[in-house]
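Omission of a single protein chain aside, the complex is shown with its protein chains in their original locations.
Then we have chain A:
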Amino acid sequence: MTEMADVLPGRLAGVLGADAVITDPVRLRTYECDGLTYHRATPGVVVLPETAEQVAAVVRLCNEYGVPFVARGAGTGLSGGALPRTDGVLLVTSRMRRIVEIDLPNRRAVVEPGVTNLAITEAVRDQGYYYAPDPSSQQVCSIGGNVAENSGGAHCLKYGFTVNHVEALEIVTPDGDIVTLDTRDPGYDLAGAFVGSEGTLGVTTKITVRLSRTPESVITLLAAFRDVETGGLAVSRIIAEGIVPAAIEMMDALAIEAAEAAVRCGYPQGAAAVLIVELDGPAAEVAGQFAAVTRICEESGSFELRTADGPEERAAIWKGRKSAFAAVGRISPAYIVQDGVVPRTALPRVLAGIDRLSAEHGIRVANVFHAGDGNLHPLVLFDDAEPGAGERAELVSARILDLCVENGGSITGEHGVGVDKARYMPRMFSKDDLDTMQLVRCAFDPRGLSNPGKVFPTPRLCGEVPGVRKGVHPLVASGKAEQF
């Protein structure tokens, strides 16, 4: 720690230049949290590398001093995955923003990790291509962060997640080597394992993404319902008819109320649930699906249907949905954004369970969700000035995750485990499951320096492999860690 404070910043400045190393306490505080603001820690030192070689040099210095490091992109993550370590180095990729190559004949682009998600699409849109994963923070979130979190978005129902659109990665391993993980290489699919590992297996320094052809036709529908149940019924029937829309989103009455208050999205009066269905693809196919979805919504009891086939009308429909998270700030002083998944057919049961939890604890919950794939984003509302309300909201939020797991789902569909949900991992996975994942961690990061304390509930040390234990580690003796 002393070395950390005294010697390491100077060594880092020697490698990166003084302007790329931040030690000033005021500036350090800018980086104390990501999008999940209730976990905070001031980083020991912040570095702003510009090349993979610099990242590797930083990581090697961290190894030399036994200091942990955390990579951070735009800091939009919602699980505290980029929460810094007070005793560590925060590697910020904001100076690695080059689009290295656009290769349309091979439908791919090579980019640095600090490039924003949307910038890729903007670079190829005029040529009729786009980058498919579209997390709602896509204007600002970085592609490096998307790789760490395996980000999805509203359209992943049809198009999949980051991992389905990454062809190759250049990474700096936790011991400081620059290595390429290419899905086209023979051998283990290490790129597949790396995407979504939340920074615990190394730092991404270059990404080859696949580009998709812009669909010929896009139609967006908004259907208003008198209650969530009938909206849910429409979703089931759409899927049962063999239609895979690009997106199916639902908002309940409270979420609609918040969105109206915040952005005046002008959704139909009296709607207790709205469904947004987006269809895209070849014009002939979209036309057929549009007719079917319209019929299904009407038969299921939708009392108003709106259709958008141009960009402005489409934006109007999406406006309420896209603003929903921030909008609840208008109707509640404080709130928790939850992220859980259930099998789609369990949605009615789980939503009823959330209603019960809400009533039981006197905590309002607004529901916004990706209905097509059962990914719920309950917004747990509370007044932080009211004594005990925060604790009750936390409890409701945690019980919602229990409901998801009990119904065969997941504790996170897209926000990641990070620091926030590490303690919930044992609810979803057995000790053997987690131990096996830890073996992969140890293969990449035997010293446990790459984003430690994230994803896994218990700090673990990697034993020598193969071979015999060499005495008891002091952390094991003190009960602070388990040997592995």
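By our rule, a contact is a pair of C-beta atoms (placed from the backbone, for glycine too) under 8 Å apart; a residue touches a chain by one contact, two chains touch by 3 or more; residues count from 1.
By definition in this document, contacts and distances are computed from a predicted model.
**Student:** Out of "FAD-linked oxidase", "SGNH/GDSL hydrolase family protein", "LLM class flavin-dependent oxidoreductase" or "Tripartite tricarboxylate transporter permease", which one is the UniProt protein name for the chain not included here?
**Tutor:** Of the names offered in "FAD-linked oxidase", "SGNH/GDSL hydrolase family protein", "LLM class flavin-dependent oxidoreductase" or "Tripartite tricarboxylate transporter permease", the one UniProt assigns to the missing chain is "FAD-linked oxidase".
**Student:** From the list A:Gly192, A:Pro268 or A:Gly301, pick the residue that touches the absent chain.
**Tutor:** A:Gly192
**Student:** Considering the entire assembly, which residues of chain A contact the chain that has been omitted?
**Tutor:** Residues 103, 105-107, 128, 149-150, 152, 156, 160-161, 163-164, 173, 177, 179-182, 184-190, 192-193, 195-197, 213, 215-216, 236, 239-244, 281-285, 287-289, 341-345, 370, 373-375, 408-417, 421, 425, 428-430, 432-437, 439-444, 455, 465-466 of chain A touch the chain that is not shown.
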